[in-house]
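Complex shown without one protein chain; remaining protein chains in place.
Then we have chain A:
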């Protein structure tokens, strides 16, 4: 089993980032600007009202800022590192994924785990600063903190599978640029990064309920700000877990099919 030390492959992306200081500077600047703008926007929107869509100003700002921080978890520049699946297929280097004792699906998962942990360090640092600066509210109770952490973990797991699905598409389509653009927009819109989902009309919420996106961010953030009460947390966590299981089955099937496509796609 190559996983004994193979787990260290998780360091690939964080190391690449650390060896490229301009990317770190850019991340700091971008995150700062985004948080300042988002906080200002929601403060502005609540300037003449105390509560909108059942949410207070502080809840709304907390939600929006946490959404910006959480989206940082998987926003690393793999394209610049020439380490995306589409690039490996384009350059024919994907064959090496199939020539190592660490199977491609496990390598992909480990690499994603490293990214996620690196992104988490950023998000946590940003959260602590925002909390200290009073930009975000602390969670309502220890129980909320625990449920939020579990829900965030499941949400990131769902997001991992959604992104994997898009990457697996490349084995058949060769390109996934359009799919990624749609994914980023859909993910940000339907997971509530742009705006909390309760601001949208009912038909939109119904549509969103059939897609995995709200399980990624909307659910954990809603639990954090109290929009979803703790009494409903069990059902929401179960739904997130169901998405994890369903997507893991689909992606496992696609990995097997993708192995047959390796050679014809530039291998």
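Just so we're on the same page, a contact is a pair of C-beta atoms (placed from the backbone, for glycine too) under 8 Å apart; a residue touches a chain by one contact, two chains touch by 3 or more; residues count from 1.
Convention: contacts and distances are computed from a predicted model.
Asks: Can you pick, from "Sarcosine oxidase subunit alpha family protein", "Carbon-monoxide dehydrogenase medium subunit", "Imidazole glycerol phosphate synthase subunit HisF" or "ABC-2 type transport system ATP-binding protein", the UniProt name of the chain not shown?
Replies: "ABC-2 type transport system ATP-binding protein"
Asks: Who touches the missing chain here, A:100, A:175 or A:257?
Replies: Hidden-chain contact among the options goes to A:100.
Asks: Which one, A:30, A:82 or A:252, makes contact with the chain that was left out?
Replies: A:82
Asks: List the residues of chain A that touch the chain left out of this view.
Replies: Listed in rising order, the touching residues are 2, 4-9, 11-12, 15-16, 19-20, 80-83, 91-93, 95-96, 98-103, 107, 262-264, 267.
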